[in-house]
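Please see the structure below; I have some questions.
Every protein chain but one is kept in place in this view of the complex.
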Amino acid sequence: MVNGIERPLDVLNNSKGKEVLVQLKNNRQMVGTLLAFDIHINVVLDNAKEISDGENRRSIGLTFLRGDTIIFISPASAVEQNN
Amino acid sequence: MVNGIERPLDVLNNSKGKEVLVQLKNNRQMVGTLLAFDIHINVVLDNAKEISDGENRRSIGLTFLRGDTIIFISPASAVEQNN
Amino acid sequence: MVNGIERPLDVLNNSKGKEVLVQLKNNRQMVGTLLAFDIHINVVLDNAKEISDGENRRSIGLTFLRGDTIIFISPASAVEQNN
Amino acid sequence: MVNGIERPLDVLNNSKGKEVLVQLKNNRQMVGTLLAFDIHINVVLDNAKEISDGENRRSIGLTFLRGDTIIFISPASAVEQNN
Amino acid sequence: MVNGIERPLDVLNNSKGKEVLVQLKNNRQMVGTLLAFDIHINVVLDNAKEISDGENRRSIGLTFLRGDTIIFISPASAVEQNN
Amino acid sequence: MVNGIERPLDVLNNSKGKEVLVQLKNNRQMVGTLLAFDIHINVVLDNAKEISDGENRRSIGLTFLRGDTIIFISPASAVEQNN
Partner (left out) sequence: MVNGIERPLDVLNNSKGKEVLVQLKNNRQMVGTLLAFDIHINVVLDNAKEISDGENRRSIGLTFLRGDTIIFISPASAVEQNN
């Protein structure tokens, strides 16, 4: 169960230091460790990997993602438990 | 009947803890339990599933959705009662 | 005749509780009873139906529509009187 | 000649109660009587008709148009005098 | 030579009452006499003509153009001197 | 080497009176002398030329470019030194 989610950003706060899946516009996806975010939903991922068609396409390492290209952000563990 | 809807966000408030259908731009849909939202219509869904062409495509689990990719949000019970 | 329309939102205010046609971007249309709106033109429809190519495609029931996907909103009675 | 146009909105103010042509993004056009507008260029038309390829496609009657889908607004008399 | 252009809007101010070329998004162009503009770059043209593929397509007369569809605005005399 | 660039707009300030290359969305490019800019990155070019596929397509002369269509702005001398 999910505890303590009162505002949307609580999900991001709970995910700091954990692996997340970031779905971008134009069918890009990134997975990586969430290090930081701000109210514009700009996020920083470490050990980021770009994924396309279910396969790793490119390792990016540390990356700053602008919020306005993001569709959704999910804890990667949640995605896997449900697959 | 619908009671007590005076402002648009009242619909979202009434739907907390219930299953909603979220229609995104680019023909993506998500269904899941609405946990939280804010004035930008950023929303958090639990047990989220991506749907395409009427079939589940991917289980996402817990997810943070940015408001600017959302077209509409409906209580899933309403969608089903009318089908 | 049209009385008392001094500001654009007066049309929406006069249409509360009545059926409206909402034209969305990307050729989607919805018809439903207008329950609420705000200054961002976020609207709530009850008994909403999605229409495509002049045919009902999906019943949505109660729905929250984000303003930035809306092209126009018309009282459904006006659309019909003119057809 | 055109008198008294000092700010862009003066054109819309002078056109109240008169027929205007509204060019929308995505090649939609509407003609109708301008009843109201605001600083976001949201406008209300009465007796509105959608036009495509120079032919009436649909009568809409009274309609609220969101400003961000509008390219230009012209007094219909001006368009006709110049054709 | 160009004198007294310290801020971008000075170009528009110097062009009032003169013919300008307005390049719009989606390959539309308009030429007409610049009557007014505001800080959103909403502009009013008189005797406006829509141009496509170098030929006049439609006479519009007086028109209000929303700023967010504009790519550039040039004094028409400058365009011609350089052709 | 590059001296005294502490904020992004310093590059534009240093380029006043010099030739710049402006890359626009939709594959348009302009070269011209930078006369003025503001915080919205609206810019004024003199002796502007539109370029497509490496060839001059149209001379525009003096032009006001809206910031939101701009991808990047470079001093033209830098582009040439590196080709």
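Every chain is named by a letter (A, B, C, D, E and F) in the order it is written, and numbering of its residues begins at 1.
Convention: a residue touches a chain if its C-beta (ideal position, glycine included) is under 8 Å from a C-beta of that chain, and two chains touch if they have at least 3 such contacts.
All values reported here derive from a predicted model rather than from experimental measurement.
Residues of chain F that touch the chain left out of view are 2, 5-12, 21, 25, 41, 67-68, 70-75, 77-79, 81-83. Residues of chain A in touch with the missing chain: 24, 26, 28, 30, 35-38, 42-44, 46-49, 58-66, 68-69.
The rule is short, and it goes like this: only the chains that are shown with their structure count from here on.
Under half of the residue numbers at the interface between copies chain C and chain D are found on both sides, making the touching surfaces mostly different.
Ranking all chains by how far their C-alpha centres lie from the centre of chain C, first place goes to F. Work out the mean CA point of chain B and of chain F, and you get 44 Å between them.
Look at where the CA atoms of chain A average out and do the same for chain C: the two points lie 35 Å apart. Shared interface positions of chain B, i.e. residues touching 2 or more other chains, are given as 68.
Taken pairwise by the contact criterion, the protein chains link up end to end in a single open path, with no chain closing the loop.
Inter-chain contacts, as defined above, occur between A-B, B-C, C-D, D-E, E-F.
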